[in-house]
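Working notes, beginning with the structure itself.
One protein chain omitted, others in place.
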Amino acid sequence: MSITIKYFGAIAEATGVTEEKVALEEVGNSIEELRSYCLTKYGDVGDLSFQVAVNQSLTTSGSLKDGDEVAFLPPFAGG
Amino acid sequence: MSITIKYFGAIAEATGVTEEKVALEEVGNSIEELRSYCLTKYGDVGDLSFQVAVNQSLTTSGSLKDGDEVAFLPPFAGG
Amino acid sequence: MKNKEPKKVFMAGPIPPEKIAKSIANHQSKTNIGAHSIFLGQVRADEIDGKKVNAIEYSAYEEMAEKAFHEIRESAFSQFDMTCCHIYHSLGTVKAGELCLFVFTSSAHRKVAIEACNYLVEEIKAKVPVFGKELFEDESHQWKVNQ
Partner (left out) sequence: MKNKEPKKVFMAGPIPPEKIAKSIANHQSKTNIGAHSIFLGQVRADEIDGKKVNAIEYSAYEEMAEKAFHEIRESAFSQFDMTCCHIYHSLGTVKAGELCLFVFTSSAHRKVAIEACNYLVEEIKAKVPVFGKELFEDESHQWKVNQ
């Protein structure tokens, strides 16, 4: 039971990693718990604004399940 | 004392000429009189919609003076 | 950099796509530009009463038209914070599928470039004495009217 977490742009710069696989038990099983997990693990992320996508859809809350891909996305800068 | 009259597009097709010089006395000295002069001379023009420009500015009425350049402009189709 | 000199808008025949690439490339040294907006008019092979338009033959009251183009550019520069603004229009025959109008605006920000471009296109359609003879495949013709 694990999920993949991806970090992009300024967030990846703050965490120092772009991707990691973590056990669901470790992060809790909701997006809210995952957020706290990351903020505890990577203090610098707390200063940055970001959105969360679960399996490539923006999501603000809800539960996580085995195999989910969760992404931390800083503000978009396309174009 | 004369003016130059220019015809364009569908209007030139109806008159059969693109430019002519006429004596002011012949056409009268207002745009309104010039219109009647042209409609009498070139009957087919009467069926067409057009605007009049005097010295390259659209004008609907007013007097004409020696040396004026008057243009009969059918609907614009630029672009 | 506002270019306030009257520039010639009319060119003979269709506007080649390479001219557009060249105009764009010419602006890559202007690093205060963040956005370009381009409008292109292309001749349509409309079918009218069962006959297909092969080409449009453009003519114009040239002196008045160049003056009108110049006034429209000036008016756009006074309303929009553009870096550059270019207009090209064909005279003579332009075949279906070919380009007859090229309007190009540049600005630091997208909204200005886009709004200025739209403004220019509408003004050109409404105010410039250009005439279009739609030539059908059977060599008959009719005169185009802007809507």
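Think of it as A, B and C in the order they're written, each chain with its own count starting at 1.
Note that in this section a residue touches a chain if its C-beta (ideal position, glycine included) is under 8 Å from a C-beta of that chain, and two chains touch if they have at least 3 such contacts.
All values derive from a computational prediction rather than experimental measurement.
Asks: If I'm reading the header right, one chain is hidden. Which shown chains does it touch across the whole complex?
Replies: A, C
Asks: Would you indicate which residue among C:Glu18, C:Asp49 or C:Glu139 is in contact with the undisplayed chain?
Replies: C:Glu18
Asks: From the list A:Gly43, A:Gly62 or A:Pro75, which touches the chain that is not on show?
Replies: Considering all chains, including the one not shown, the answer is A:Pro75.
Asks: In the full complex, which residues of chain A touch the absent chain?
Replies: 6, 8-10, 13, 53, 56, 71, 73-79
Asks: Need a quick check: the contact residues on chain C for the chain that isn't drawn.
Replies: 17-18, 20-22, 24-25, 27-45, 96-99, 106, 108, 110, 113-114, 117-118, 121
Here is the rule we use: only the chains that are shown with their structure count from here on.
Asks: Among the chain pairs here, which one is joined by the most contacts?
Replies: Greatest number of C-beta pairs in contact occurs for B-C.
Asks: Whole-Å distance, chain A centre to chain C centre, using C-alpha means?
Replies: 49
Asks: Hey, how far is the Cα centre of chain B from the one of chain C, in Å?
Replies: Here the centre of chain C sits 27 Å away from the centre of chain B.
Asks: By the touch rule stated above, which residues of chain A touch at least two different other chains?
Replies: none
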